[in-house]
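With one protein chain removed, the remaining protein chains of the complex are shown where they sit.
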Amino acid sequence: MSDRTSLEQLLQAIAQGEVSPQAGLEKLQYLSFQPLEDFAKIDHQRQWRTGFPEVIWSQGKTPSQIIKIMNAMRSHGSPLIMTTRLEPEIADLIALEVPNLRYYPMAKIGAIGQLEQKYQGKISILTAGTADLSVAQEAAITAELCGFEVERLWDVGVAGIHRLLSNRHIIDNADVLIVVAGMEGALPSVVAGMANGPVIAVPTSIGYGTSFGGVAPLLTMLNSCATGIGVVNIDNGFGAAMLAGQILRLANRLKS
Amino acid sequence: MSDRTSLEQLLQAIAQGEVSPQAGLEKLQYLSFQPLEDFAKIDHQRQWRTGFPEVIWSQGKTPSQIIKIMNAMRSHGSPLIMTTRLEPEIADLIALEVPNLRYYPMAKIGAIGQLEQKYQGKISILTAGTADLSVAQEAAITAELCGFEVERLWDVGVAGIHRLLSNRHIIDNADVLIVVAGMEGALPSVVAGMANGPVIAVPTSIGYGTSFGGVAPLLTMLNSCATGIGVVNIDNGFGAAMLAGQILRLANRLKS
Amino acid sequence: MSDRTSLEQLLQAIAQGEVSPQAGLEKLQYLSFQPLEDFAKIDHQRQWRTGFPEVIWSQGKTPSQIIKIMNAMRSHGSPLIMTTRLEPEIADLIALEVPNLRYYPMAKIGAIGQLEQKYQGKISILTAGTADLSVAQEAAITAELCGFEVERLWDVGVAGIHRLLSNRHIIDNADVLIVVAGMEGALPSVVAGMANGPVIAVPTSIGYGTSFGGVAPLLTMLNSCATGIGVVNIDNGFGAAMLAGQILRLANRLKS
Amino acid sequence: MSDRTSLEQLLQAIAQGEVSPQAGLEKLQYLSFQPLEDFAKIDHQRQWRTGFPEVIWSQGKTPSQIIKIMNAMRSHGSPLIMTTRLEPEIADLIALEVPNLRYYPMAKIGAIGQLEQKYQGKISILTAGTADLSVAQEAAITAELCGFEVERLWDVGVAGIHRLLSNRHIIDNADVLIVVAGMEGALPSVVAGMANGPVIAVPTSIGYGTSFGGVAPLLTMLNSCATGIGVVNIDNGFGAAMLAGQILRLANRLKS
Amino acid sequence: MSDRTSLEQLLQAIAQGEVSPQAGLEKLQYLSFQPLEDFAKIDHQRQWRTGFPEVIWSQGKTPSQIIKIMNAMRSHGSPLIMTTRLEPEIADLIALEVPNLRYYPMAKIGAIGQLEQKYQGKISILTAGTADLSVAQEAAITAELCGFEVERLWDVGVAGIHRLLSNRHIIDNADVLIVVAGMEGALPSVVAGMANGPVIAVPTSIGYGTSFGGVAPLLTMLNSCATGIGVVNIDNGFGAAMLAGQILRLANRLKS
Amino acid sequence: MSDRTSLEQLLQAIAQGEVSPQAGLEKLQYLSFQPLEDFAKIDHQRQWRTGFPEVIWSQGKTPSQIIKIMNAMRSHGSPLIMTTRLEPEIADLIALEVPNLRYYPMAKIGAIGQLEQKYQGKISILTAGTADLSVAQEAAITAELCGFEVERLWDVGVAGIHRLLSNRHIIDNADVLIVVAGMEGALPSVVAGMANGPVIAVPTSIGYGTSFGGVAPLLTMLNSCATGIGVVNIDNGFGAAMLAGQILRLANRLKS
Amino acid sequence: MSDRTSLEQLLQAIAQGEVSPQAGLEKLQYLSFQPLEDFAKIDHQRQWRTGFPEVIWSQGKTPSQIIKIMNAMRSHGSPLIMTTRLEPEIADLIALEVPNLRYYPMAKIGAIGQLEQKYQGKISILTAGTADLSVAQEAAITAELCGFEVERLWDVGVAGIHRLLSNRHIIDNADVLIVVAGMEGALPSVVAGMANGPVIAVPTSIGYGTSFGGVAPLLTMLNSCATGIGVVNIDNGFGAAMLAGQILRLANRLKS
Partner (left out) sequence: MSDRTSLEQLLQAIAQGEVSPQAGLEKLQYLSFQPLEDFAKIDHQRQWRTGFPEVIWSQGKTPSQIIKIMNAMRSHGSPLIMTTRLEPEIADLIALEVPNLRYYPMAKIGAIGQLEQKYQGKISILTAGTADLSVAQEAAITAELCGFEVERLWDVGVAGIHRLLSNRHIIDNADVLIVVAGMEGALPSVVAGMANGPVIAVPTSIGYGTSFGGVAPLLTMLNSCATGIGVVNIDNGFGAAMLAGQILRLANRLKS
């Protein structure tokens, strides 16, 4: 059911006197989000609207705020409550108050529940180096929690191109590819030139000097002369997984 | 037929003495590309490998080089020969030598032929302002030449949010969205928060002062707090279309 | 009449059966903007919503597009049709098709009509140097066309602080100040330390070398240790006038 | 009483022999500021000149310097003594020496006294996310201490545009708006397109990667295609409140 | 006679009834500058205040504005009327209206008159390469017009350090040194390590690629590990000469 | 034996039925690298391919990952196992598990074994200041571990050019020079103008303010008007040694 | 005695057989600097060459290195041994080994001895704010240790221009001015417009957000439309003092 349908139904109900105009205004608000004390407005509608539930970005929030949002989502029956960029010591604090919290230390993700796996297709995640694992794992865990199948291929950077070529079948058989690279960030260009599907490029802040915290690989990826590449923010493994998820959701929707 | 299959068949043929090792080496090269005098190597395999034929980027090439590449592709039987960033005066020069060249002035694309329309799904292209049309048309014409259905929605920038909200059904019904915006580049964030599918964000160099030739909207798009957004280079309408095309190709492939 | 009132009245009309839900949807769209061929959506509501009519930014638009937008606004009865960043040669082309167009060469503004002067208070515009006049005039003409009183004080940069101090009464008596400066851009800091009202700072691209096209004065203005300063984009005289106008409109609204 | 009046009266007094020229020189200095040991010159005149008392910026000052300035202002009878960017541990040290100090931890403000509420009009403060609260509270507390009415609306970022639209009446009824946003910083553009008054945009350093410590939202705000926006420095909630205050002061002055 | 003396005399005159307070105010303004139509305020006092007359920066001024300022200065009896960054074609236009204008094409300076040579000491100007001559000549001609002795040493860049070492006596005997360099801008560091007096470093925009229009040599000069170096803006030969002039004026003043 | 020879032999073996095509594919992979659990792929072939063994970059790797890679290389019989950017406290942890680890604290290198010294020619390493020693030692130790002769010359920056000139014989007799400099980074320009061989320039992050973490010397080095200079990343002493090593290896290869 | 004279005498001695050529080479080296173990080359000649002794920059040096350099300079009889950027805890360590070390905590300078005061003229140092004191004190202490008279004027930033104007006599009577400012850095422009001598501008890293660690005031100072300003690196109070010293030394040298 799309939002527009829902809006039309509400207007119909108003037209038929089933809902008063004033109540209609209220309803529109209630459907949309839940104000939480004075610091947050939880967007319960998001899963219905964009396919995935709201995810809590931990940076800049107090442990107490995170706990309150999680509990509100739990009360609302969210099948997946997930928080990213969660430092271990904060995770420990939260776990005291929020039962059943699982913590993934390399990915820095905390989660309760999981979306059921219902989409055809697979998300293949590659890294250029071992040091990019944290970002790649953020993407992988996010995708798995959201119900997608994930394939991992670590440490296949372009300085030893044979490592990549030996795994060519993985690229050949991939549906959506997430390619994670720091330093010079050249891996997505090479992969996209070989791949048969969309490539999501994730620059990481791994490097030093003129890496400028990930700007070097970001520019490399934006300037790729290979086509079929979409780029996300530096270290944004989560965002890459969400984009990959949207792509597979579309594929499954078009199919049906 | 994937590359790996092709490689295995070649190795099989060598094993069975049908092809000598030396000839195998040659074959591998021959399959791959066609050297053109001393200035280019046309990648005829690209369509077979990535779904789309090689496209000629006109900038930095002489008219004579472009003509030679086009003719080589024509001889090779390419169903679509396409060149981007083609200035009108260069297009005129080329048209003298290359018959049947169509020129799209707003998109600055020259083309011969067209891929047949065979994919389900639609690419919806939005612009924030009238001044972004050139980039948006590069995306639209590219997508249409490659056999995709395109829907256009121009001038729905966030400073008059009602223009966007009134066209909400277009966003609701979109499969893949390409959102083109200069100046502050906020449109993709708003669209991605409403959309039910992947969003490809294209920053444009439209603006002045601190727009820094498109850096401002690029940063906006990379930092979006909405999810499901992949970003391409500034003014890269072509790249956005190719990524959208890869996404719909995947959807159609998964389906079958 | 605010938008919300208007929306409530529409919902009331739907509730009372005076307007069908479907017609209500149409109405909402119609009220908002007028699609112009396929390249623009004129926001006729803007004056009603934000106090000022939509203004046409000429850059990136063809003369023919500008003419069509102007004519559509004229048909709609807009009391002021105004276009900024209009180069003289484009203005000449447009004047052939659009009667009564006035052109202000230093400000690069084209206009038809004028809003009536109805607001109490004055906008005082200062420049640091003679070379900043073009930007300052864009602000001044915009403000006058929108019905505000303007006072001009040119060439009072901080390298000869006595020129400013001698005109201290102008600063003392100002309501809203627009301070335009290139090069080091220090004038707004000094003025804001003396002024008794809000200061709008406009960096200009006047300068060379490390001016970086106006970045130097922009940073100066953003880092001012004086308070009461709001900054607009480099060379954005128009935006400064609109902000000054909003401030005086508020003052007049609060008063009534 | 303006400075100019005051200067004229002094010159009159000199002309009439009531004040000697040498004493006049002294007087001019004495009126203006109070030198404090060798490290500061307190600008007691500032409230009389610009409407607000001098505020102590804590960064880069030793606790002992802050205490001495506070005590000097107290001796001078300042109705409001306020210090910003005050870390909790410094606040504790100061509280030992300065009685009646109130500390606002989220806003990092320390204060003694308060200006009386005498201005008509309200300052409405919006944030895009929960993580922007610290900056927004700096603005809110500053405004309240200076005698203004404040309305708060947190967590209405553009990725869930319905959260903003449901609160449209707050924007419709606002006098001056302060809009605080990190990451992509798109909220001020959307708000200014809907608002009926001036908008002060505050970029925050909330974000990661290409946020560049707030540069991304700053550029978004400076490049807004909506009008009526003035921008302040990154994280400068205090400055936003001072500008909003100047705007309401002007409104009240014009009125009288 | 310092400004302070002059101010005291004026106050004395007011005290003694010789000058009325109102006339005193006028006098203060009159002494300071001459408003020219509505576009400029000529600072005739500048020579008296800072030792050098006001100089006209041609960029961003119309020929007609330059002519008016020159004529006003001529009427006022300025011994030197000088304009910098004057393109040849503008110089030709001005020469038609302003008699006795001399034009220095390499330095892009136009001038009438000359200050008499009265200062002891010499300004030695070095360039790293032939391509830096235009900026170096702007410095040299400015200094000569202002009455200083100039010594020139061109093309002694550090890539052939023996060219510099062979001219060591010039550095040994220099009073003030102006060192002009583009590309890597290393010359001032080497010179300052050898010199016995202050060095003024002028980065030029000569170079390509990562020269970034002079940013590379600017950074080199600011980061010099040699001491005794003051840096001016990129290509600012004029500013270097004025600083050198101030230094020699001080030396001569202290001497007397 | 080059890779190509090896590939041809493998194809020959397949052609002669000695190796099955499937086994050939496996062999190609096995030759190339050793997958280590799920986090790394050790490139044992690298020494055979590029002359030097794979080196472990410690940043972004856990101690446990480093230990596993070291042990795998030891099992494989690597004559040199080396890790860079190894902090002392991590080195201590690793030493508990990895016998015979030597640690070089200034260079932050950990190593087991050493390549035999077999190349003619010497690598001369110069620094501008004492503070650049850490980077210079990373280069020196790396080169020595890889079997090269190293000559060191510290603290000969250009601000005291005589310190460099007095050591001119070192430059005259050098084969490959590595020149390490922070702050303004001018030393490589001067050295390359005097040297008779290739110069490798290493910018360091030593400095403050506009050094921007090494960007200033990097730009200086890239813009050098002296020729024969190749630049590596900021603080990349290791990379400089590897490039110097490749140059001497080439010299020795050509010779034979 | 200049270097050239000294060189000529040496050549004379060689010509007369008093010194052998080989010994001459040695002598040239010995005159110039003293190698200290393998980490430093002390430039004892520097005072003789440039007027001031070599100063030890503490950053990037170990306490033990600093102690060795200090002791070597003491043995050599240096009248002033001085080290900058010395953190208090390092100062404590050094004081244990180096008797008579004085430490200036605000300036972060450690010193033994002092140059005698022999130059006419005074260095006046101004700061815009209290937070700039650390940098200003580095300049002031350096100048005093090198034998110059210093006048201090703190906290006279442009946001309260009357604080500066009230101290106008200080500017009028100054010989060389050092003006220290962070945030917007506008003070040097205003001062240079009033001053009668050279101005040395020192940007500080005081500020936040778009201050970019001092880049904002640096650009302001480089772009100043006032003349007679030389700029030094961000926070480089030491360099400003050395330049001021060179200027006064020149003045005294010319005089004699």
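Think of it as A, B, C, D, E, F and G in the order they're written, each chain with its own count starting at 1.
The rule is simple: a residue touches a chain if its C-beta (ideal position, glycine included) is under 8 Å from a C-beta of that chain, and two chains touch if they have at least 3 such contacts.
Fair warning: this is a prediction, and the values are worked out from it, not measured in the lab.
Participant: Identify the residue among F:Met82, F:Ala128, F:Val158 or F:Ile200 that touches the chain left out of the display.
Facilitator: Checking each option in F:Met82, F:Ala128, F:Val158 or F:Ile200, the one touching the absent chain turns out to be F:Ile200.
Participant: Just the residue numbers, please: which parts of subunit B touch the chain that's not shown?
Facilitator: Output for subunit B: 28-29, 32-33, 38-41, 43, 45-46, 57, 59-61, 65, 85, 203, 205, 213-215, 218, 233-236.
Participant: In the complete complex, the non-displayed chain touches which residues of subunit A?
Facilitator: 128-129, 157-161, 165, 183-186, 189-190, 192-194, 207, 209-212, 215-217, 219-227
Participant: Tell me, which residues in subunit G touch the chain that this view leaves out?
Facilitator: Listed in rising order, the touching residues are 8, 11-12, 14-15, 17, 20-21, 24-25.
The rule we apply is simple: only the chains that are shown with their structure count from here on.
Participant: Quick one: which of A-B, D-E or A-F reuses the A-D interface, over half of the residue-numbered contact pairs in common?
Facilitator: Of the listed options, the interface copy of A-D is A-F.
Participant: So the centre of each chain is just the mean of its C-alpha atoms; given that, what is the distance between subunit E and subunit G in Å?
Facilitator: The separation of the two C-alpha centroids amounts to 25 Å.
Participant: Which integer distance in Å separates the CA centroid of subunit C from that of subunit G?
Facilitator: Those two chain centres are 49 Å apart.
Participant: How far is the middle of subunit D from the middle of subunit G, if each middle is the mean of its Cα atoms, in Å?
Facilitator: Roughly 38 Å, centre to centre.
Participant: In subunit D, which residues are in touch with two or more of the other chains?
Facilitator: Touching at least two other chains: 57, 129, 160, 192-194, 209-211, 215, 218, 222-223, 225, 227, 233-234.
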